[in-house]
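The complex appears here without one of its protein chains, the remainder shown in place.
Right, chain A next:
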Amino acid sequence: MANFFDIKARKAAAAEGSSKTPTTKQEPNRMQPWVEKYRPKTLADVTAQDHTIQILTRTLTSSNLPHMLFYGPPGTGKTSTILALAKQLYGPELMRSRVLELNASDERGISIIREKVKDFARQQLSAIPPGAAGKAYREKHPVPPFKIIVLDEADSMTQDAQTALRRTMEAYSRITRFCLVCNYVTRIIDPLASRCSKFRFKSLDGSSASARLEHIAEAEGVKLDEGAVDALVRCAEGDLRRAITFLQSAARLVGATVAVSAGKRKKKGEEEDAMDVDAIGGTVTVRIVEEIAGVVPDDVMARLVDAIRSPATGKKRGGVMYEKVAKVVEDLVADGWSATQVTGQLYEKILYDEMIEDKCKNRIVMVFSEADKRLVDGADEHLTILDLALRIGEILAGKG
């Protein structure tokens, strides 16, 4: 305990530890999914949320903090940011005693929240020991005189629980700060939201996400083919976590074949280190990324569009060739393509087709809107896509 805060000693110990790790086979880091391994450790590591990070970085020196509300789509860095901020504010030793994280996996009924928050808020503020060690610690971490309560995934809290929270928040505001994190800001009741400074986390744009992915790829020794990063970003739709998971799987996929052949080679008593997949791994290509992301291949989509556009023959009024559409849809469903993915790609194909009149497009978007709602409600994918395709067909054929 004496040198618990002796940073020099700890650094030395850490260095010793890390110099050992490469020799031990089961390096713990390697066992982690990359999304965790590359979770930003400091505010500076968080990419793309410049405005938010800028403001939060300032709070590191100001020793005050408002209540906060982080909102934005999945995988944009909300949880990472608050955790990084807390770590920088309090440092590793005080994190536990100063920060309470409650998320959707915790019981968050009204009374439970109140109790947990109360218990936590009432505990004495843990302090830094006096003396040189404490001073050194303080130099690295401001340790402001309040605690932070993180309510992650707050949009899954009931209205009642949120209402109760409001009073709790006020009661302890002198010594606690709340940070609410959610995807949908509209699900947070107004009285709560209005007490917080709001930070919007933007869906990650191309260049910043690319930079992060390239950084990870480099650290992991993954070779990326031309366009692969763009494909990752595009398929992940602004969700960096998804992009990283895709990258990891793609890397494993191309690395795997190498690992197998390397294993064979080893038998013949050649290169001992050939098992290091990353060093000689294959290259991640656009196609592999798309395959992993579940993107429906172009030729499959083309078949669907063809079927939709093939008019029924021998009829007075226009119509679609039912059999053709039905067959393509049946195959799509049997092949397991996700209906959401199919609707998304079909939308792009139809709406960006300049040969289709705007008048038609106006009616077609209504059909897409209906289909999307139904899918989210859990309607049958087969019927929904079949209906969607047939209706688009009828509209294009001037009917329906």
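Criterion: a residue touches a chain if its C-beta (ideal position, glycine included) is under 8 Å from a C-beta of that chain, and two chains touch if they have at least 3 such contacts; residues count from 1.
Just so it is clear, contacts and distances are computed from a predicted model.
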item: Which of "NEDD8-activating enzyme E1 regulatory subunit", "DNA 5'-3' helicase", "Actin-related protein 6" or "Replication factor C subunit 5" matches, in UniProt, the chain that is not displayed; value: "Replication factor C subunit 5"
item: Full-complex contact with the absent chain, from A:47, A:285 or A:384; value: A:384
item: Absent-chain contact - pick from A:141, A:212, A:242 or A:309; value: A:242
item: Identified contact with the non-displayed chain, of A:77, A:91, A:144 or A:255; value: A:255
item: Chain not shown, touching residues in chain A; value: 26, 28, 30-36, 73-75, 79, 101, 103-107, 109, 152-153, 156, 183, 239, 241-242, 245-246, 248-249, 252-253, 255-257, 259, 277, 292-294, 312, 315, 317, 319-320, 322, 326, 330, 333-340, 374-384, 386-387, 390-391, 393-394, 400
